[in-house]
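Comments concern the structure below.
With one protein chain withheld, the remaining protein chains of the complex are depicted in position.
By letter and in written order, the chains are A, B, C, D and E; residue numbering begins at 1 in each of them.
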Amino acid sequence: MPTVVTFGEIMMRLTAPGRQRFSQATGLQITYGGGEANVAAALAQMGMSAAHATVFPDNDLGRAAGAFFQKAGVDTSCFVYKGGRLGLYFMEVGDGMRPSRIVYDRYESAFAHLDPAAFDWENILSGARWFHWTGITPAVSASAAQACADAIAAARKLGITVSTDVNYRRVLWKYGKQASEVMPDLVRNCDVAVCTEGDAADIFGIRSSGFVEMAGKMKDAFPNLREIIATRREVLSASHNRLTGLCFDGKEYRESPTFELNPIVDRIGGGDAFVAGYIYGSLHYDDPAKTLAFATAASALKHTIEGDYNLVGAQEVEQVMGGDVSGRLLR
Amino acid sequence: MPTVVTFGEIMMRLTAPGRQRFSQATGLQITYGGGEANVAAALAQMGMSAAHATVFPDNDLGRAAGAFFQKAGVDTSCFVYKGGRLGLYFMEVGDGMRPSRIVYDRYESAFAHLDPAAFDWENILSGARWFHWTGITPAVSASAAQACADAIAAARKLGITVSTDVNYRRVLWKYGKQASEVMPDLVRNCDVAVCTEGDAADIFGIRSSGFVEMAGKMKDAFPNLREIIATRREVLSASHNRLTGLCFDGKEYRESPTFELNPIVDRIGGGDAFVAGYIYGSLHYDDPAKTLAFATAASALKHTIEGDYNLVGAQEVEQVMGGDVSGRLLR
Amino acid sequence: MPTVVTFGEIMMRLTAPGRQRFSQATGLQITYGGGEANVAAALAQMGMSAAHATVFPDNDLGRAAGAFFQKAGVDTSCFVYKGGRLGLYFMEVGDGMRPSRIVYDRYESAFAHLDPAAFDWENILSGARWFHWTGITPAVSASAAQACADAIAAARKLGITVSTDVNYRRVLWKYGKQASEVMPDLVRNCDVAVCTEGDAADIFGIRSSGFVEMAGKMKDAFPNLREIIATRREVLSASHNRLTGLCFDGKEYRESPTFELNPIVDRIGGGDAFVAGYIYGSLHYDDPAKTLAFATAASALKHTIEGDYNLVGAQEVEQVMGGDVSGRLLR
Amino acid sequence: MPTVVTFGEIMMRLTAPGRQRFSQATGLQITYGGGEANVAAALAQMGMSAAHATVFPDNDLGRAAGAFFQKAGVDTSCFVYKGGRLGLYFMEVGDGMRPSRIVYDRYESAFAHLDPAAFDWENILSGARWFHWTGITPAVSASAAQACADAIAAARKLGITVSTDVNYRRVLWKYGKQASEVMPDLVRNCDVAVCTEGDAADIFGIRSSGFVEMAGKMKDAFPNLREIIATRREVLSASHNRLTGLCFDGKEYRESPTFELNPIVDRIGGGDAFVAGYIYGSLHYDDPAKTLAFATAASALKHTIEGDYNLVGAQEVEQVMGGDVSGRLLR
Amino acid sequence: MPTVVTFGEIMMRLTAPGRQRFSQATGLQITYGGGEANVAAALAQMGMSAAHATVFPDNDLGRAAGAFFQKAGVDTSCFVYKGGRLGLYFMEVGDGMRPSRIVYDRYESAFAHLDPAAFDWENILSGARWFHWTGITPAVSASAAQACADAIAAARKLGITVSTDVNYRRVLWKYGKQASEVMPDLVRNCDVAVCTEGDAADIFGIRSSGFVEMAGKMKDAFPNLREIIATRREVLSASHNRLTGLCFDGKEYRESPTFELNPIVDRIGGGDAFVAGYIYGSLHYDDPAKTLAFATAASALKHTIEGDYNLVGAQEVEQVMGGDVSGRLLR
Partner (left out) sequence: MPTVVTFGEIMMRLTAPGRQRFSQATGLQITYGGGEANVAAALAQMGMSAAHATVFPDNDLGRAAGAFFQKAGVDTSCFVYKGGRLGLYFMEVGDGMRPSRIVYDRYESAFAHLDPAAFDWENILSGARWFHWTGITPAVSASAAQACADAIAAARKLGITVSTDVNYRRVLWKYGKQASEVMPDLVRNCDVAVCTEGDAADIFGIRSSGFVEMAGKMKDAFPNLREIIATRREVLSASHNRLTGLCFDGKEYRESPTFELNPIVDRIGGGDAFVAGYIYGSLHYDDPAKTLAFATAASALKHTIEGDYNLVGAQEVEQVMGGDVSGRLLR
């Protein structure tokens, strides 16, 4: 029985090598990821038992994506292989003043066409301590939103902690519902939310002049939320960012130390690594400040890792959390 | 003004390197191709002026596909960049007794959603001598079928030779029409058709016990058809085939010499190379047997070329057509 | 509970790319394999539940090897991470008249230093139907031989079928015992043995003038053996072999059809694929001839697969077994 | 009819991968470039109609170079394929305190042996608004210098703006003439010159203590010059430069904002991107300061692009010109 | 003191990867070779002491070429680094009926501009037993022809065996002399000549209807020649040849066994490997038939080796010479 369960779409990511632009590339590198599966994979790498639930097309590409997460140590017993196509995204990697660019190609995916009945959530979540979802899932289709709602309900019934990264992506909401119609009911039953000022405004209509004000209003709107968390990212260039973790628990506001991210190896999945670190910290430390520091250090380390998920051990995060960011050679 | 015009969808092909299976691949090689554009590109490589008409999504991937055919020397002034996604297909390459496998991912492409009014065929075809289309185009959507019909009508009006590769792909016909409902009206105004016994049965309900019988019945059904052509492929293994060109002009049946294809570098686009060779031969030789030999030699050579289109010069084809298949080093 | 359990060492294989000789290589390709784990992985790919037991060093390389077999779908709950080093082998790939060459570097591995008590065989084998080992395991160390004996004893106690590939490698027996001292007691309790005339002579002192004579003598020496099986490999060149499966059940001698292996993509693990196919066939068909054909077809297909284990589905093997060795493109 | 025409040699660039030194490289990456063709290609990428005139050898390498610029969207109808060899340059890429190194191998190229009569400049330039050449062309041979003079004369006759990058390379002037003998007559009929203090001294004997003084003296010497422009590059390391655009129009001296180039992906062609940006700006904005800022931003962005020419869109340059150098991920 | 000394130009070879045509390649693989240096390198790999004399440009490319032959074990103490450029040749690799193509770019090389006085042949050859040159060297320039004549004279004076591969390349003779004017005087003092019927006709005007007749006439024309040798190559396809060694000593005509070369990994340097094998055999066996068989087996094996020179040991050749062409895996 896994300790943590996540739910969401997994896509194939096809990245142009080096600093090539799309039209220069004669090949693309493959990895697989998704905002929720990245959390499960990061937790598995840190030694936790983590399961992910998703739907893949029943073809060679879906199977290859599934095998990728098997390798990552994720419990894949809730992978459903059925119909459709595999969502894709194409990426070219910028540097310095040139941004990285992503072209999504994820519509009509097997996941978007999922049958909510394919997941027996009470069974899946039985024995787990944590369930995580993101705002991307209810955005892709009505049935995905339904499955998400079902999962949250089951988690609540079983007394499992529920976290969400509300993560607003305007372009995804295409099936006739708006985020503002769907998300509040889902967030209402969550314990922890990753949310930025922009997300709060876009999804919940909560205007604010800063994180703490926003977080306070979120807590007012969703009283079950114990904590609102986020990262603040200072973007100096495509290769150099600064990252700070933020947390408000209704009473206290905390900030993690700020980490220099320079050079950035792969920026994708930085937020998911933060969530995984937060879950790991919450379940291992009885110390909110340490949890926030661990989460932010995990996210910082992610920026040195190729691929979407955070392929580091808990000990590596603890070393960075402890202030050793020197990267001194380990023999 | 191009001498030859082709029309059809172009897809990105993503191929696993070497003999890797999909789940082993950590990268994919990019090429671009389409059954009709491959004909235009092969003709351009043989020094002819060839234009292709198609629709790409107006994004980085569509632009990259367009640039690929610019490099091939195709006249790309009829490329439309608008909406949608780029059709894709994934390929793993077999060897010996293990087949190559293709996973198509082409639905809802920008091409399928094309607006027939985007192409002013009389203008596009003005001054051309040949127009070529395939049975894949009317299969992908009603609007694509309409654009195909428009093009054929314009060609006929301008007195341009029209060829088609009827190429039946059952799985593509998903928009509510069957091939048998759409294709006859399109083929009716063509001068040349690539057609196998299987295609004739599947599309036109023409049963036969051999190529000549089928071709005769096709001529009866479509009196405008001057010639029915095809290749016969003996598949000894994924790496070793034998190829013969066939032609029936209503009176005479011709066979080209048979070419050993061993080893096969890339089998995709072999039929398109045959068509390109046939068009080249028809426009350069006043000799049907020579035209057939040239077409078949071109197709044979294609199997030694990486990618979808036949990157060889006319002189190279003529050397093979002339019987020199020794591949002796050229210093 | 896995249906099949295998036990043995897993090594990292480092292969020079293309046809490079060792001194030309500036990089090496990684795969992982072992004569027994390859069987488990092939069975997992064919949809069976298969577990492997082994010992890896508790370092990054051992973990990477473990993850490789997780990806292959093998049940890795019996992987022990403890001490030592990871066995390696280096390979350069020949072609035509130039042989492939292997340099082993496997001594003092974590597996060779295993503690037999680390494996609770009755628990591991509980619920399984088949246990497979090879003559390589008792060759590497006394403790590995002991673990092998323990596993066989437990399997016998639980009534599980036991198979072995006796696989004599003279150079491995370095810990003070000879194969002839150790192997008979292990083979005595097996139901199926892969054994060639050479192996029978080298290990058991059984001289013969052919497979059937040898197999008969083996049955006399080891009455529990129900079947002696093997493949006959005609080596025309490094790139072209012919393969036939052989089986003697004490009464009847069977030969499979002969498969042309041309070109050979990767010859390593051909024998392991034969064993996996034999186990699959035995557990799915009630037909020894079909089982032998499936096993040989599986081995034949393996020669088209990169890496040590047979990454093919049962349906693919059945197609070849059914006589379709044309490798015709699958769209 | 192209809006901008450029003229000059195109070479194959062969670059050692990563940070390898020449003796470590077992392969070289191919790109193609030339100081003038890079301008045409950059303009084509920014949506302008740009033609380039050059001579290639009539062999596979010349054809490949030609196809490269077709892909870039350059009008290649003035490419002449005749005789000789393709000029080459080899490059190893430095980093930090280690410089990149170039080994030129361009003598006796097809371009150097060009026949001036091969270019009908009045026809080529008909309808164009801008002609650009550099000091490299008259340096390679007398016939190239003659073709350059012919082109400038035709442009002047047609009333087309002429720009030059005077770009002094001492080692190139080997055919018996010195730059000081040839260049003044060519520059005399130009409207815009890229020129540094060093170039002015080396070519025209104009000594100065700074850009403005030099530019003033250049204007005095060449009254047709409307503007003298240049970039000032502060070289902190092979991976970190600072870049500022400079312009003097006889009355006013302008400086662009200074851009941090860190890390530098590919420094080659930075000056050509500046010229392309200057031409684009001149033809799109009626604002010299904006033109200079656009030119410098374009050059800055070039340093993030692999290859010799600036593969960016006008919108991307405008974003950087507008001050957004954050490289923030574009989804 | 080396046992064998060779003299001639070394070029950088730049090969398109896989089966790519030149215009498809985005990179080229580097190796270095020359018809004479390949002989020295092959002998060094077979354990002999072999020196090569040549001239490289004194730049990074020349040094890299020199280091390549240091790695091969060649005595490089006679490498001169001075002036000029490094000769190059570009190659695309065919397959099946498509030929491999070579584009030479070797004019004006440092070697062609060599100063004959740079080589003190009596010192270089002191203690050696064999000197080898080819007809390529006197073809590239008058000074190279002079150095060749000097070396032969010195060898003769020292009583050293001299061999030549007369190797006529019409396109190389560009400095005002014809082969027929230069070669006879050089061959006159040789002991062994590799010569085909075509070479004999083109260089010496010796017409013949077969190898033996030609060889007899060569012996008549050049009485010092002890043996005329050659290989007969049957070219079935770019990937499949058959090779037989031929030898005539004035009295006896011998043929080696015929070797199937299938598939061919790299055909370049097959003749040089034959010469190296012939020299090795002559110096190790007192048996002309065995020497011829060894030479032909060495050449056959070369076709399985990437690069220009024969990277195999004498034992590997002897195994093939002994009839084992099975390529059976060596563990």
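The definition used in the following text is that contacts are C-beta pairs under 8 Å (C-beta built on N, C-alpha and C of every residue); 3 or more make two chains touch, one makes a residue touch a chain.
Values in this document were obtained by computation on a predicted structure and should not be read as measured data.
Hey, which of D:S23, D:N189 or D:T244 is the one touching the hidden chain?
D:S23
Determine which one of D:P263, D:P288, D:G307 or D:G327 touches the chain that has been left out.
The single option touching the absent chain is D:P263.
Looking at D:R98, D:H113 or D:R328, which residue reaches the missing chain?
D:R98
Which chain A residues would touch the chain omitted from the figure, given the whole complex?
Given the touch definition above, chain A has residues 71, 259-265, 300-301, 303-307, 311-312, 316, 320, 325-331 touching the missing chain.
Residues of chain E in contact with the chain that isn't shown?
67-68, 70-73
Just the residue numbers, please: which parts of chain D touch the chain that's not shown?
So the residues of chain D touching the missing chain come out as 18-21, 23-24, 94-102, 104, 169, 235-239, 263, 267.
FYI, only the chains that are shown with their structure count from here on.
Among A-C, A-B or C-E, which chain pair copies the contacts of B-D, with over half of them the same by residue number?
A-C
Between chain B and chain E, what is the separation of their C-alpha centroids in Å?
Each chain reduced to its C-alpha mean, chain B and chain E end up 46 Å apart.
So the centre of each chain is just the mean of its C-alpha atoms; given that, what is the distance between chain A and chain C in Å?
41
Which residues belonging to chain E are in contact with no fewer than two other chains?
21, 23, 26, 101, 263 - these are the residues of chain E that touch more than one other chain.
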